[in-house]
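Every protein chain except one is present and positioned as in the full complex.
Chain lettering (A and B) follows the sequence in which the chains are written, and residue indices restart at 1 in each chain.
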Amino acid sequence: MERILEEIPSFFTYWNIIFLLKAMGVTLLLTLLGCIFGFTFGILLAITRKTENLYLLPLRILVIFFTEIFRRIPFLVTLLLIFYIFQIFQITDSVFLIALYSVCLIATAYIGEIIRSGIESVNQEQWDAAKAMNFSYIQTLKEVIFPQAWKVILPPAFGFFILFIKDTALASQIGVMELTFAGKILNNKGFSPVLVFGSILILYFILSFPLDRFGKYMEKRIATDRN
Amino acid sequence: MIGLENIWRKELPQIEIKSVSASYEKLKVLDNLSIELNKGEIVSLIGPSGSGKSRLLKLLVGLLKPTSGEVIIEDKKINFGSKEDLIFARSKVAIVFQQYNLFQNMDVLKNVCIAPTKIQKRDKDEVESQAIALLEKVGLKDKLKAYPGELSGGQQQRVALARALNLNPQILLLDEVTSALDPELVNEVLNSIKLLADEGMTMFIVSHEMGFVKEISNRVAFLDKGSVVEINKPDQLFNNPQNSRTKDFMSKIIKE
Partner (left out) sequence: MGYTLIYSQIYKFIPYLIKGAIISLQIAVLSFFIGMFLGLIFATIRTFGPKILDRLVVIYVTFFTNTPQLVQIYFLFFALPEVGIMLSPFYAVLIGMTLNAAAYLSEIQRAGFISVKQEELDAAKTLNFSIFQQVKYVILPNIMQVLFPPLSNHYILMTLGTSMAAIFGVEELTGRALNINSDTFRSVEIFSITALIYICITFLATFLLAIIGRYFFKAKIRIIQ
């Protein structure tokens, strides 16, 4: 305990604090970019999945494969796989980019599912009414379904974003300079692990908790909005 | 010669359904059904649940595909695999559903205007003024900016009527439009339908409101197990049914 108290001044130096803040930034950046990509392509996945055209069946099967695969492999394994595949093809992207690609793929799979169940939450009869008036598939989605579905999509999508912040901790294993990796570095420098990892935990908490509260507030607002 | 052609055209039915069968989720819902609808005619479809009345209407707007038989709308045979044919069918026939199916994310005016504007690509102002006129006709002129969630069932159904009419259909299909309503709201919807009947709209009506059916129909068809058992003028069918199944059904319903 005394050791911890002794180390506090040398731990919370200007350089260290900036270092940790930068690492927090990397964590946030990874998560944010991943989720934006995931949302954009998740919409595409969901739209493809809900088509009924027979000729589009191979595409639908592809989407199902993609979704199931990336939701059933641990994040760490996905990271390592992409890492080594890039190695073979001698692509020299930075580890940040490799982590980013992994994050994008996984986010697309998960968010695609969230969007899909959002679409499915809209009553089938809304589709019938639109079809009977000659709405095309895309028109129905744009004018009728998505305006109603987003209320069901937003809370879990935001929840996934918050969850993903924690998942990015695994990117530390391939050397991405995010928050957990920063912790490992400081730990290796000899600082007390209680101090180091305790601080890392608190920093993640500072990232996650306010967002979580905001998410719950948003959910309440949407729920009362419905009435 | 031209004059005779016109007379000849008037004789041909607006909708011909010839021996149509259809299945839904592996159940045969329409079984060799044949019926005709003439221009300006109101034919009501009555019968027990599962007899195929609603399915027939859904077939006419392309929400159900026939497995055999022919459907001819205004002299054109409809190929249910062809997008153009389905678009044609839906441009002639408009449906009002039992559950009104108004678009929850749009207000009343937009509900009534969106299809004519975006799909039929008609002039926006023309569509809107017609919409307002129609909504006035069904007594909802003051609800233009209301959302479906704020309206009663009867009001929503009348909006659904206006929405269907704003498509300028030749034929109107009413699928049990009062069945989901509280009793006190039924009459306002029936009155709106009577207005349309007086104007000569061609209609298929599926309903359980037997008094209304008797009053408004030119002919009434009794359906059972996916086909037309008997079809006749209202007082004939109700008071003097020929078929035993029809007699059975008539004895079970309370005559209004």
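In the analysis below, a contact is a pair of C-beta atoms (placed from the backbone, for glycine too) under 8 Å apart; a residue touches a chain by one contact, two chains touch by 3 or more.
Source: prediction; values computed, not measured.
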**Study point:** Neighbouring displayed chains - absent chain, whole complex
**Key:** A
Point to revise | Per the touch definition above, residue among A:N16, A:T48, A:Q139 or A:N187 touching the missing chain | key: A:N187
Point to revise | Footprint left on chain A by the chain that the document does not show | key: 3, 64, 68-69, 72-78, 80-81, 84-85, 87-90, 113, 116-117, 165-167, 169-170, 172-173, 180, 183-184, 187, 192-194, 196-198, 200-201, 204-205, 208-209, 212
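As a convention for this text, only the chains that are shown with their structure count from here on.
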Revision key, fill the gap. Taking each chain's centre as the mean of its CA atoms, chain A sits from chain B at a distance in Å of 48
Review point. What part of chain B is in contact with chain A in the complex they form?
Key: 58, 61-63, 86-87, 90-91, 94-95, 97, 99, 101-105, 114-115, 118-120, 149, 167
Check your understanding: In the complex of these two chains, what residues of chain A are touching chain B?
Key -> 125-126, 128-135, 139, 143-144, 147-148, 227
